[in-house]
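Just below is one structure, and these are the notes that go with it.
As you look at this complex, bear in mind that one protein chain is not there, while each of the others sits in place.
On to chain A.
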Amino acid sequence: MKRLKASMEWSKFIVLLVGLVAFVFPFILLIVNSFKENKAITASPLSLPDSFNLANYESAFTKMNYVSAFSNTVIITVLSVLLISVLAAMTAHFFVRNQSKFNQYTFFLMVAAMIIPFQAIMIPLVKVYGNLHLLDNKWSLIYMYLGFGSPLAVFIYHGFVKSIPAELEEAAMIDGCTRTQTFFRIVFPVLAPTSVTIAILNVLWIWNDFLLPSLVLTSSEQRTLPLSTFYFYGTYTVDYGPLMAGLLLTILPVLVVYLFAQKFIIQGVMQGSIK
């Protein structure tokens, strides 16, 4: 009986392992082909490369304007996520500690607005911000991410602020902290695990977002990684070698971060969904 159970465990393990390899096989193919020449890729996409030829990477690196696209994406993602985390935590805290009718309705409006898909807003959004001459500008994009990202962040923070005892804040204020100091010295540090969750959910979204930046950022030097990948692919459709390398260069930063932070990322997605 014990032997049977152990062999069941092993067969399950092997089935899952085979499944996992099949699951990540597209990425393996991408890596393998990124070192090959065009002819080798189209003739036999499954064969291993003859040598670690980095020519494709060099070509993709310059043609995609990788440095510029990468730094644009980093600036946009980091600033948006920081703004969303800090400002949404402040709003959620204010809403929980001041339960007036107005605050409750505003909070409800924010939660309800989460069901509006981006596609229902994009056309007027482009028109309004186009008329104000605010398009083609990183800072407007960051501002828009704050607007689109804050409802979910306020909603998640709201649930966690409620679990912080009010006595903790009262004690700080009796000791002479102002409301603002209390928030930054007591409440925000206590909310750190929630902030990690919010940061992860938002990084996954903003780093990979395509539709909004494609509408806002029109000039080529403003492009983010998804945008430059898209235009790169559109211009060099048959140049498979550099294309594979380009796709891999786009994925690489996220994979490296994932390698070190996968535990937090998986937990962040779990926490984000429970609320």
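Note that a contact is a pair of C-beta atoms (placed from the backbone, for glycine too) under 8 Å apart; a residue touches a chain by one contact, two chains touch by 3 or more; residues count from 1.
The rule is simple: contacts and distances are computed from a predicted model.
Enquirer: Given that one chain of this complex has been left out, which of "Potassium-transporting ATPase potassium-binding subunit", "Beta-ketoacyl synthase chain length factor", "Carbohydrate ABC transporter membrane protein 1, CUT1 family" or "Cytochrome c-type biogenesis protein CcmH" is its protein name according to UniProt?
Expert: "Carbohydrate ABC transporter membrane protein 1, CUT1 family"
Enquirer: Out of A:N56, A:N72, A:T91 or A:Q222, which is the one that touches the chain we can't see?
Expert: A:T91
Enquirer: Under the stated touch rule, tell me which residues of chain A contact the chain that is not displayed.
Expert: 9, 12-13, 16, 20, 23-24, 26-27, 29-30, 33, 41-46, 83, 87-88, 90-91, 93-95, 97-98, 103, 106, 109-110, 113, 115-125, 127-128, 143-144, 146-148, 150-151, 154, 166, 169-170, 173, 179-180, 183, 204, 207-211, 215, 226, 229-230, 233, 240, 243-244, 247, 250-251, 254-255, 258, 262-263, 265-266, 269-270, 273-274
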